[in-house]
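A protein chain is absent from this complex, but the other protein chains hold their places.
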Amino acid sequence: MENKKKVAKPEGKLAVLIPGLGAVSTTLMAGVELARQGKGAPIGSLTQMGTARLGKRTDGRTVKLNELVPLATLEDVVFGAWDIISEDAYQVAVRSGVLSDKHLEQVKPFLQGIKPKPGVHDPEFVRRITANHIKATKTHRESIEAIRQDIRDFKKELNAKRAVMVVCSSVETFRPLPEAFQTLANFEKALDSNSPDINPTALYTYAAIKEGVPFANGTPNAAVDTPALQEMAKQEGVPVAGRDLKSGQTMMKTVIAPALKARMLGLEGWFSTNILGNRDGEVLDDPQAFKAKEVTKSSVLDTILQPDLYPELYNKYSHKVSIHYYPPRGDAKEGWDNIDITGWLGYPMQIKVNFLCRDSILAAPLVLDIALFMDLAKRLEWRGIQEWMSFYFKSPMAHPGLPVEHDLFIQLTKLKNTLRVVAGEEPITHLGLDYYGDDLPLSR
Amino acid sequence: MENKKKVAKPEGKLAVLIPGLGAVSTTLMAGVELARQGKGAPIGSLTQMGTARLGKRTDGRTVKLNELVPLATLEDVVFGAWDIISEDAYQVAVRSGVLSDKHLEQVKPFLQGIKPKPGVHDPEFVRRITANHIKATKTHRESIEAIRQDIRDFKKELNAKRAVMVVCSSVETFRPLPEAFQTLANFEKALDSNSPDINPTALYTYAAIKEGVPFANGTPNAAVDTPALQEMAKQEGVPVAGRDLKSGQTMMKTVIAPALKARMLGLEGWFSTNILGNRDGEVLDDPQAFKAKEVTKSSVLDTILQPDLYPELYNKYSHKVSIHYYPPRGDAKEGWDNIDITGWLGYPMQIKVNFLCRDSILAAPLVLDIALFMDLAKRLEWRGIQEWMSFYFKSPMAHPGLPVEHDLFIQLTKLKNTLRVVAGEEPITHLGLDYYGDDLPLSR
Amino acid sequence: MENKKKVAKPEGKLAVLIPGLGAVSTTLMAGVELARQGKGAPIGSLTQMGTARLGKRTDGRTVKLNELVPLATLEDVVFGAWDIISEDAYQVAVRSGVLSDKHLEQVKPFLQGIKPKPGVHDPEFVRRITANHIKATKTHRESIEAIRQDIRDFKKELNAKRAVMVVCSSVETFRPLPEAFQTLANFEKALDSNSPDINPTALYTYAAIKEGVPFANGTPNAAVDTPALQEMAKQEGVPVAGRDLKSGQTMMKTVIAPALKARMLGLEGWFSTNILGNRDGEVLDDPQAFKAKEVTKSSVLDTILQPDLYPELYNKYSHKVSIHYYPPRGDAKEGWDNIDITGWLGYPMQIKVNFLCRDSILAAPLVLDIALFMDLAKRLEWRGIQEWMSFYFKSPMAHPGLPVEHDLFIQLTKLKNTLRVVAGEEPITHLGLDYYGDDLPLSR
Partner (left out) sequence: MENKKKVAKPEGKLAVLIPGLGAVSTTLMAGVELARQGKGAPIGSLTQMGTARLGKRTDGRTVKLNELVPLATLEDVVFGAWDIISEDAYQVAVRSGVLSDKHLEQVKPFLQGIKPKPGVHDPEFVRRITANHIKATKTHRESIEAIRQDIRDFKKELNAKRAVMVVCSSVETFRPLPEAFQTLANFEKALDSNSPDINPTALYTYAAIKEGVPFANGTPNAAVDTPALQEMAKQEGVPVAGRDLKSGQTMMKTVIAPALKARMLGLEGWFSTNILGNRDGEVLDDPQAFKAKEVTKSSVLDTILQPDLYPELYNKYSHKVSIHYYPPRGDAKEGWDNIDITGWLGYPMQIKVNFLCRDSILAAPLVLDIALFMDLAKRLEWRGIQEWMSFYFKSPMAHPGLPVEHDLFIQLTKLKNTLRVVAGEEPITHLGLDYYGDDLPLSR
């Protein structure tokens, strides 16, 4: 870590290309524009508000992350999107009911200017939405070609030097990973044969990678974390990350589970229920779509709690996750968690967490950060899995053979220490013995 | 950190000496004995159940903490206590209502064998308890002498080679730090003049330090984190730590506040209320005693959230803490927290946490860990403030000029990395770029 | 209501006969015996602890319900039970984990003396239980005959003058009401043809009615509230009541919904989730069994809120009920309700109720009351539907053409005013204008 790597400067515009023009992406777009106008703060975004301490605590060197490493600025961000419904970003934002009338009014022309290109649609994967804005392509190969052409067109239209893709579309129905995704060769064959196993998100992924565009998957849909597409990403030298934005209840889970483990408190059971009233909820009312979500939500606890290391504490807990479509909630989302823990000698205690949150408000800044960091990775010439992006995902990716990391605080340490090292600084260990000189000598 | 320091082996018995034979200390004693009999697991204790990963993730080297560094074993722990009420540990444990009849029965003779030595009492500091077991000393100097003699006697009676003191007594009434505590010279004068400003806990502290016994303060009472007694601890070369065990609601606060900061979510307000029904609650019903508790509970948020670094997010939140004596709760304790947060563009969200916990069950393993780690510090010849013990305290100590650390996860990293370095291992940074070889090169 | 009816005295023993020797029934049996021994209070029982004010408030006449009308005393209650598992009541109670070791010890011989007679079993209706104690009957008619013989035997063995039956067995799988239950003639034919549509509970019902034994159904299983068996009950002149004990979350729902209506507050949605860990929960994990429960749980709101009368307030709310088997809860049960209400001009508000309750503890006194009141009804020579028993059921019965009453407070008024009238007292209207004489004249 001795010498600082030269990073290419983020010159020109950065096109953030988003399959899925829905509540999350329009909340992001409106917010970026409001922030540029000085009418709203990009709260929730590490790239805009985060800092890192450098050196020793007594050095007093703390810098903003976007000063520590060269990131695209909000001024340089431009947006493109695909959707299977033809509404423009303003119409979508109004319908989504996330932002106040006042906020919407202030960015109306800006949002109206963002019109989606037609999306790739497969009613087998997205069942509860009536599409009216679909590509006329007939085969997977044609769809990929069309998306690639869109990417090139977006860059021209938006006058962008660079692009990243972040998928924010609806949840697709779940199916166990088919053969087609096991190797890149299989996948190519499945494309050729127009296999019904290939989901639309996978087509966007393939297209992005082929275009050399950094790719991140904000949904639970099968995409770049399948063996086939990982292989391809590595081959093509494109940085990738996913899957499924970690915004509400799961985020809290990755906060509280590490706390239990920190304190060596046992776990008897964790019951999570979730009510949400937006289109996401409606889609998840389809049990097959819910299944996909459930899978990304469930793996979290075991990975954090390490029952193999701590069998007395964590080898027999119940973990239940349920999601309910409940229209009164609107775009807001509410989680109720009941956590049954044990302490000294096995005595039981309970923690109950009621989180009244807003889905798109939590997700929008994550998409922004992901876009800016993935662009940094590209300029660093990093390729393949970006493990340091784990902070943002319910089901993060890691090098084969490495455990994925779900603990929010370890994820943050990993992210910040990575940025420190990129900037030629020392990673932080929180050790601190050195401040105590002769008092706490390590050796004599 | 290149060479491993030689640590003296923990030979012989370790006497854990506890001012305050109450619910916490008897729960600890019963639990240690039950664990020795194989009838109860020391859940909640890092020294007994915790592990540390060593080296790279792919090395597969994870060891128990008590194998990483040489700690006294449960078999070698013996107990001594002081109290102003003459009940033995069994009587106290029965009255406290923490443990089940079955557990109490199994350790009845053991607990009956633990009888407190008479305590130092000052009714101005402890108002709601009727004392019946008080030292006959007339001056502070006499009291200190008596405690020192007790320490020497305990070691003999218990056949112990080493001792540590951990204060677990009732909360004393709060008063702003008097002059007497500002310098050691002042303190000595105040002792000479038998000043009413000197609280009983301070006398135990002074005695322990003079006897070279590592000292930790599990209560909010003024003790070793005053300038006078810090000075003395350093002078005498005794390791010290405090104050106020971080067990329930505050522990959760130091979990959730770091999560908000990790995600750059703003804070509008945090309302915490607490109901408890044990003697602690009864004592805290005295507003002056509550004041002491409130002070240690309140500082937590500002230190974690760093409003100076993040003024947009954290410079104007309301923070209210209230504690209520509510007899139906018994030794159990219940916290309800309402947390008003803001996300993207300032939109409000709420988190509510209801923690149905048990005070003594959460506190007992902390006392055990503190005792064993402070004994380690002593054998390492470490002196003065043990910042790496911050993990255990509501109001931890740090070297003058350093910010205290309240974030539970940073505290844990600090503790484990300290132990790694003691054992001659590398501290962990969670960086992980090295696993990715050519994919994520740092330099070329 | 002018003259008081002569009620036959409750002479001799009353046999309470219970299909289903599980947690509820053994908790009832143990509690009745503990109350007789003076070692436990029959809390939750109106017949044992309830009172009624008689006459005007200024009269100072308040009597216990069991002094107002002649009820069997606890001393005269004896128990009989059927089950498909051969354990005695003590074994069941121990396994159920409801009562403390101390309580169980005090009634051990009493409970051991209660051994179930073999039950009628149909694995199509009760899927998750392995039966080992089943009647050898081959046809429905044989089963009915065997149950009737059991009833006669119980009365002899228990030396009882009278009997009542209260079903407390497991939830059977749900099926839409089959033709067989539409008329008594159909039902008789279905019995003759040994139809698979006839559930075990219906056989117990038929047998009880034929024996002239008052019958109440504490489960959601199809029984006496089907047209066929109502017809039969009326024909045979036997008092009947059901279905499904109103113990926990639904009880609270019938408390809070009336409060919203009382205040004319609107309802946008009501989300109820329930976690339970006992056999009931395990059985309900079978979606078909859950369906039966869901049906009785769901009808409650509409009936109370009367959307036809208050369309602006109640014609479009979402109502979701979910039940989850969650083993850490044991026999305890926990409900979480989120209620979205609207006030003045439609502004939204929320009520959240977290009920940490115990299933069998809440249900046992209801079974006791039902048994004693149904015996009263029999002695009053009342026949058919006992609407005044609505207080006890999730899905109460009413005369065809009458709305069923779910409001807990109206149910209580109905019950107490019925008892007042039985005793020759005036029903209470809470009017109270008469106390004010000339101040609030009604006419001049």
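First chain written, first letter: the chains are A, B and C, and each begins at residue 1.
Keep this in mind: a residue touches a chain if its C-beta (ideal position, glycine included) is under 8 Å from a C-beta of that chain, and two chains touch if they have at least 3 such contacts.
In this text, all values refer to a predicted model and were calculated from it rather than measured experimentally.
Student: For the chain that's not shown, point to the residue among C:L99, C:A190 or C:M232 touching it.
Tutor: C:L99
Student: Could you pull out which residues of chain B are in touch with the chain that's been left out?
Tutor: 268-269, 271, 273, 275, 317-318, 320, 322, 324, 326-329, 334, 336, 338, 340, 352, 354
Student: So which bits of chain C touch the chain we can't see?
Tutor: Per the touch rule, chain C residues meeting the hidden chain are 1-5, 27, 30-31, 34-35, 40-46, 48-51, 57-58, 62, 98-99, 103, 234, 251-252, 255-256, 258-259, 262-266, 309-310, 312-313, 342-347, 349-358, 360-362, 364-365, 380-388, 391, 399, 401-403, 405, 408-410, 412-414, 417-418, 421-422, 427-433, 435-436, 439-444.
One rule holds for everything that comes next: only the chains that are shown with their structure count from here on.
Student: Centre-to-centre on C-alpha atoms, which chain is most distant from chain B?
Tutor: C
Student: Could you work out how far the Cα centre of chain B sits from that of chain C, in whole Å?
Tutor: The mean C-alpha positions of chain B and chain C differ by 52 Å.
Student: Any idea how many Å lie between the Cα centroids of chain A and chain B?
Tutor: A distance of 38 Å separates the two centres.
Student: Scan chain B for residues touching two or more other chains and write them down.
Tutor: 354
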